[in-house]
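The structure follows.
Heads up, one of the protein chains got dropped from this complex, but the rest are sitting where they should.
Up next, chain A:
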Amino acid sequence: MRAVHTAEVGSAHGGAGSGPWILGVRHHGPGSARAVRAALDAQRPRAVLIEGPPEADALVALAADEEMRPPVALLAHVVDEPGRSAFWPFAEFSPEWVAVNWALEHGVPVRFIDLPAAHSLAMRAEEEKEEEREREKEGPAGWEGESGAEGEPGAGGQSGDGGEPGDGGEPGAAGGPGAEGGPAADPDAESAADPDAEPAADPSAEVLRVDPIAVLAETAGYDDPERWWEDVVEYRGQTADALAPFAALAEAMGALREVYGAGGHDRDLVREAYMRLQMRVAAKEFGPEYAVVCGAWHVPALREKTTVTADRALLKGLPKAKVDMTWVPWTHRRLARASGYGAGIDSPGWYAHLFAAPDRPVERWLTKVAGLLRDEDRLVSSAHVIEAVRLAETLAVMRGRPLPGLSETTDAVRAVFCDGSDVPLSLIHDRLIVGDVLGEVPSAAPAVPLQRDLTRIQKSLRLKPEALERELELDLRQANDAERSRLLHRLRLLGIGWGEPAAATRGSTGTFRESWRLRWEPELSVRVAEAGIWGTTVLGAATAKAESDAVGAAALADVTALAERCLLAALPDALPVVMRVLADRAALDADVGHLAQALPALVRSLRYGDVRGTDTGALTEVAAGLAERVFVGLAPACAGLDADGAAEMRTHVDAVHGAVGLLDDERHAKATGPDTAGATATDTAATLPPSATDGIRPRWYTVLHTLGTRDTVPGVIRGRAVRLLLDEGELSQDEAGRLMGLALSVGTPPAEAAAWIDGFVGGGSGGMLLVHDERLLGLVDAWLTSVPATAFTDVLPLLRRTFSAYEPGVRRTLGELVRRGPAAQPAATAAVGVPGFADALDEERAAAVLPVVRLLLGLDASPEDSDALAEAAG
């Protein structure tokens, strides 16, 4: 084929001289792509010029590589700042991609003729500095909201990572949407025929920009520009004259530009000047027989007759930056707008289908949908497909469209396949209309910036990737170690499992110490390349990934765990998103169990945050709110549980109790000063006097009171609540004794009573507690001795069940304690008023025993003794 074509090139246009052919397209338009291929096949130009950064010229050969699989994107980034970057995505159905491939197949040179990325990235940097200055005038409050709004994968705004430790020091860099920002900043990803609206760097200044397609659609009486474009361009069959569609479109665009000029896209003029210069160079080299593939919007400008000097003048004094370029894998999801990609297409999967389907696109599409639904075990027969096709076609007729489009087929799918439900439809949208396609890039492509960023950080932190496994102990109080820990946590978030947290080898549980097991496997490099879609710096990518994970998280506990990881990895920008998701989930999750599960991780994060000096104000609020909801919902949720549910709820109660202690300390520490924050949790939770609380703790006690006294609550939880209150000194022993008596009285079913005892003193530590806490032992003892003989046999097996869970040593000590009684424990005098034990030795009664002891020992009985003996005997 190739030989034939190249041979014909010269003759085919011998006399025509109709070149150059300027083919105005819509980026990512399958119809445009097909038309471009037809036009190229018909005209066979000697060179193909494409709107794109000329730095990519060197990489273009890779497009024909066997390993190259679209969607892929050209990525340009400033050499020293990987965060400063822009993407030019190509899908299989992108006209540019088709043109590149056609040229490579036919051995025709390809040139990218847009303004070099070296200029455009530098220009953005300058604009951004301007904005920053503006913004500083307005006050610093502005940037936070914007960076939140921009939260999208690859919004590589975080130029500060590593380079400027501490980050966030450059509000402009982080906040300027579309500044150096990832995909959104790509000027050529427009859905419309390239108005090159840089995604609203500053909405107020850019409102005047024109969407040419929208104007044309409105003129034609369509309310949806996309639909108009599809009807007019994408769905039109092949015409005899391959160039006719381009001529018509160029004419329309010419009319538009006459009215609107540059339409608010000021940089377009510069870009078009550059393109014209490149066209002149091409004309010199190849003669007039070359083709230009560019956004339709530019066509009139490229046709314009201008002087070289005028064009040069426009290009004078452009800023320049050193830029590297490479291919990166892209995904359909990235092409879709839904992923936060400011400019893209709604339905890459549908377009890919339109482009790939040789004929009968609707029938093929609906068959595909049916296949997907069948895989998901939905009953869809061929009869369904037939009916859906008929409905889609009738709908198209009724709506006056030339062919059923995506909306008609979707309506048909909903009515025929899905029983009118939108649930399976969202699956179809996700899998087919958007699609899961992931591009591939040959290994020969230059390294992705994320890898470079990682290498740079590894060097600066002196943390070499080694294949040999090794342990790493980090002291988070040291700046370097803290940075290392953040890096490892960020990489884990990105799925790059270089370091895994290990149990601390020194047995230290201090929060300032971390142990890692490091091992660099070769496939981690692949992981880094894959993670490249999330951003160009480790920080940016981790932030984007965390945000995406938060939105997709299934359970509330997952989100709190993620929040914890965000803090560990120091991702302040991701935190607001995670917090928002968390707040939403917490508000909607009615299951107290979930809330209770989520609370400890959240409270733990608060502590870590303190150690690492991150601001956790927002987190504290969410945690307090979560605790509040648990308090409100816990008592009703405990009613009417079965044994298993009760056991599970008991662990929740314990977890919440621990968390409340921590949370309260945290709030207290915040109020009094940072010094006390380092105190370990477990001691304070048990010993902190209730006077130190500021609200949360008393409310928790109220909840525990409710749990402890409500009859509908299972025994195990009631016992647990009473025990916790007793531990906290919130319940007098008398009251606890009364509650215990109540719970263990004859009227209570035996199983319930056993559960209560289990909750009260059960669990691993219950035995030790009884050993060490005279009061508790006293309570149990008092109750046990008061059990009537008839009931005792009923209670015995239940008690055995609880006490047999203790370790043998504990059991024996307990037994000895009970046998020895209080006399054996002089230290126990402190335990005032324990029922069953006197405050101190009762001298009188002790003396009464003496004569008998003497008698037994064979000692002489003194007269007083015999009196006493007589008294005792009497």
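By our rule, contacts are C-beta pairs under 8 Å (C-beta built on N, C-alpha and C of every residue); 3 or more make two chains touch, one makes a residue touch a chain; residues count from 1.
Keep in mind that, in the parts below, contacts and distances are computed from a predicted model.
The chain not displayed here is annotated in its UniProt record as "AAA family ATPase", chosen from "Flavin-binding monooxygenase-like", "AAA family ATPase", "Amino acid/amide ABC transporter membrane protein 1, HAAT family" or "Fe-S cluster assembly protein SufD". When the whole complex is considered, the residue among A:270, A:418 or A:659 that touches the unshown chain is A:418. Summary of contacts with the chain left out: across A:399, A:431, A:456 or A:517, the touching residue is A:399.
Considering the complete assembly, chain A touches the hidden chain via residues 379, 381, 383-384, 387, 390-391, 394-395, 398-399, 407, 411-412, 414-416, 418-422, 584, 587-588, 590.
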